[in-house]
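Yeah, one chain of the complex is gone here, protein chain that is, but the others are all in their spots.
Right, subunit A next:
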Amino acid sequence: MSEPSLAIRKFTDLANPTRFLALSGSLLPWLAAATAVAFAVGLYLSFTTVGDYQQGETVRIMYIHVPAAWLAMMCYSVMAISALGTLVWRHPLADVSARTAAPIGASFTFIALVTGSLWGKPMWGTWWVWDARLTSVFVLFLMYLGLIALNRAMDDPTRAAKASAILILVGFVNIPIIKFSVEWWNTLHQPASVIRLDGPTIDPEFLRPLLVMAVAFTLLFFTLHILAMRNEILRRRIATLRRLAARNAGREPMEGRR
């Protein structure tokens, strides 16, 4: 603890945006470099492994598709933790985190949906199936968009933060219910005909690049998230400065006249 001003002893010390900016500023190049390395290794592995004997080259879509889908779910969990932070501890950075994670999560969900659809066309012969998993990811995408719309609709950031935190938590409770009920609906109305990726029997040949890509995507998420949080903090500071400047600009001529 040589530098007392910026030393972070407790988690609550992170609440100071200046400290967060300093810490994230020093952390960011390393994170970005790690992301780049992981992506280089992951992409190299993805393109050099042998194709599946049935699926051929299209199996490589999996290395993008599956990590994106995992990240889509992890991002919502991060948002739920941030929402708890906003409501319970009133952590000032938590609402920044929740607000900035929503577009990133929506993008990952979108990537998962698009690559899944591209993969589904040669494999199942159709762009879209009302399969339980696809449907619940689609619902997740809709919820992300609703959250972004709610955040955009409110001017006051603290009020928007509380409202969206409540909505995030309600959604977090609901996502398992939706997932479960969609599975029920699917098995009731149509036979479980779609089996993607035979779960545990996946070959290590495919598993290795998949795991590396998952690590790369996770690193990418944190890099983007920290960048977006820094942006949001700076944007709020600029807004505050502008407001101050506007207030002072109104005052000075009055004083000058006297």
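Methods note: a contact is a pair of C-beta atoms (placed from the backbone, for glycine too) under 8 Å apart; a residue touches a chain by one contact, two chains touch by 3 or more; residues count from 1.
FYI, contacts and distances are computed from a predicted model.
Per the UniProt record, the absent chain's protein name among "Cytochrome bc1 complex Rieske iron-sulfur subunit", "Heme exporter protein B", "succinate dehydrogenase" or "ABC transporter permease subunit" is "Heme exporter protein B". Summary of contacts with the chain left out: across A:Leu28, A:Val41 or A:Leu87, the touching residue is A:Leu87. When the whole complex is considered, the residue among A:Pro17, A:Gly171 or A:Pro209 that touches the unshown chain is A:Gly171.
If you put the missing chain back, the residues of subunit A touching it would be 87, 139, 142-143, 145-146, 149-150, 153-154, 159, 162-164, 166-167, 169-171, 173-174, 177-178, 180-182, 184-185, 188.
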